[in-house]
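Removed from the display is one protein chain of the complex; every other protein chain stays in position.
Note that the chains are named A and B in the order they appear, and that numbering of residues resets to 1 at the start of each chain.
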Amino acid sequence: MGGTGPVHEALAELPLVDHHCHGVVTADLDVYVARRAELGVREVDRRFLRAAGVAALCVDTGHTPVPLTPPARLAEAAGATAHEVVRLEAVAESVAASGVEADAYAEAFRTAVEEAVRRPGVVAVKSVAAYRTGFHLDPARPTDALVTASARQWLADGGRLSDRVLTRHLLWTAVDLGLPLQLHTGFGDGDLRLHRANPVLLTDWLRLIRGTIPVLLLHCWPYQREAAHLAVVFDHVYLDVGLALHHVGPARARAVLEEALEITPFRKLLYSSDAYGLAEFHALGALAFRRGLGELLQDRVGTDDLSLPDALRIAAWTAGDNARRLYGLSPTEPSTDPTTTERPHSRKV
Amino acid sequence: MGGTGPVHEALAELPLVDHHCHGVVTADLDVYVARRAELGVREVDRRFLRAAGVAALCVDTGHTPVPLTPPARLAEAAGATAHEVVRLEAVAESVAASGVEADAYAEAFRTAVEEAVRRPGVVAVKSVAAYRTGFHLDPARPTDALVTASARQWLADGGRLSDRVLTRHLLWTAVDLGLPLQLHTGFGDGDLRLHRANPVLLTDWLRLIRGTIPVLLLHCWPYQREAAHLAVVFDHVYLDVGLALHHVGPARARAVLEEALEITPFRKLLYSSDAYGLAEFHALGALAFRRGLGELLQDRVGTDDLSLPDALRIAAWTAGDNARRLYGLSPTEPSTDPTTTERPHSRKV
Partner (left out) sequence: MGGTGPVHEALAELPLVDHHCHGVVTADLDVYVARRAELGVREVDRRFLRAAGVAALCVDTGHTPVPLTPPARLAEAAGATAHEVVRLEAVAESVAASGVEADAYAEAFRTAVEEAVRRPGVVAVKSVAAYRTGFHLDPARPTDALVTASARQWLADGGRLSDRVLTRHLLWTAVDLGLPLQLHTGFGDGDLRLHRANPVLLTDWLRLIRGTIPVLLLHCWPYQREAAHLAVVFDHVYLDVGLALHHVGPARARAVLEEALEITPFRKLLYSSDAYGLAEFHALGALAFRRGLGELLQDRVGTDDLSLPDALRIAAWTAGDNARRLYGLSPTEPSTDPTTTERPHSRKV
């Protein structure tokens, strides 16, 4: 498992910045192996998260059907720093639940989002529009009258935010905020129409918002080539293949990364695990990324397609520097944090 | 050609269940090599079909512009058991040809299909909606009034069934039948709009029919990843990459299988040849599948991504057990059938 050579060695040591993940469940599991229960959830989390070798985590806190670790506890388990990503649909739905009037919705949503992102540690916002409406949307900013009419309907009907006008409004509110915007794209669960989650459907909107906020296309699979095209033609577009890595597994991580990197500029690819609920996914995502990228880069050094210094630079960029620059994270986090000193040695569970 | 190692050896010996194929032409060919004519069509069929090493064949009997072997004769040539798949469009078109009235079409079609699937050996139905309308369909069951109006138009116009309402009606009739439904998806001939044959367009319909019948996505190429997504998120969805295998050839079978298997659960992938007309395709499909899957699994054993027992289990599932379970075929067919005893030794033509 894994390979040999200086790129593999460098990637084994490089602390990662996981720019998109979630918390892990806070209770012992009742259906999992005895050893897991014996160790206890805190120790299991600690082992897997340390094994992932992450220096920083950007945690989506907006989807908690079961209790999940808050960012601070995840950070402690990982020996890393944690940052928060605010899920915009969750904010919109709590505004709706608060009993707002339709004509006050737009302002109330904006105020609630601005308040949410002022919390310490918030570095980005996220939308799951891919699940709710898909990206087959009119790219223009909706008028106030249209937003009010749509809010009236939604507030009357209840349920999750899945109105097309309100989703457009949510995305444009994100543009006004100025923070990086993460977008779930591609593969997800059965609520998704996969072809409507192809990020290329966002082309016209991405063209309209040029020069404003960075947009992070999460996961992308199986549309990693379409996403790469967007990252080439738009300065403000970035991507990862996070969720795909622990689904396709270490054996195919390289193949998916190869496709994603065919044309993506090396400063535009980020690492994420999209780990959710189980600490195992944090470790698995990191393992797949290190091995897949290591194989890819090491082989290109071997065939003289890349120099070793360039390969090491690309490894450092994608493992963390691209995310640090984009989200404004401190470059010295890992080494100044004493809790992480044992990390390189504790990467085996 | 082919590889070495225990997985390759296991796959060489495993009898296959070809869950989707057609008959072969019943006459000597007048343009083919002299040796073929010298051997005669029966002997050629026997050699190629034995070479394929199939234990069971599910034969689509609904497309015979030239005379093709019926399942029983194909079974005899192959030393295998044969089962029948009823093509629903063929049934609908024979109902139309019988002179039915528009308002009796729905009932007449249902009765004809029920009769067709009561024939001994029928294990599934199939639709070629991908060729006729594409999958860009309203997923809802059409009303009786709509079916009657559409039938009136079709019966007046004549021709093949390519009406969108009647195609929806045909698919919903299949749901009522309760048998597994095979759907041609992806690559086909020039009648097809490839992007309309992307199975992901069926997402809403597949969501509506959850908990009813198994749906088998045939071929899928180049949409094997989209098909895999459907197999992950819907319990009742299965897939093969049959037709693709003899088109891309043994040299690329592995690559296509790798993509199909990135996320497809191992109990959800089936083998098929989609062989049509020429017995060579039966042999070529089997060769490509055995070699491609063998290389893929053997390499994963080599890199410790799979244990050998798991690799052998996956080989047995995809080669036949998944199909046996799904179509209710007997697990002991090959060994109890004396005509197959020479099969493993006759696999070279």
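Rule of thumb we're sticking to: contacts are C-beta pairs under 8 Å (C-beta built on N, C-alpha and C of every residue); 3 or more make two chains touch, one makes a residue touch a chain.
Here the structure is a predicted model, which means the values were calculated and not measured.
A.B. asks: For the chain that's not shown, point to the residue among B:R110, B:R207, B:H236 or B:R252 touching it.
C.D. replies: Of all options in B:R110, B:R207, B:H236 or B:R252, contact with the hidden chain holds for B:R252.
A.B. asks: Among the options B:R160, B:R193 or B:R267, which residue touches the chain absent from this view?
C.D. replies: In the full complex, the listed residue that touches the missing chain is B:R193.
A.B. asks: Write down which of A:F234, A:F281 or A:W317 is the residue touching the left-out chain.
C.D. replies: In the complete complex, the chain left out is touched by residue A:F234.
A.B. asks: By the contact definition given up top, give the residues of chain B that touch the hidden chain.
C.D. replies: Spelled out for chain B, the touching residues are 1, 187, 189-190, 192-195, 221-222, 247-252, 255-256.
A.B. asks: Of the residues in chain A, which ones touch the absent chain?
C.D. replies: 198, 200-201, 203-204, 207, 225-226, 229-230, 232-234, 258, 262-263, 300, 303-305
In this section, only the chains that are shown with their structure count from here on.
A.B. asks: I'd like to verify one number: the distance from the centre of chain A to the centre of chain B, where each centre is the average of its C-alpha atoms, in whole angstrom.
C.D. replies: Once rounded, the distance between the two centres reads 39 Å.
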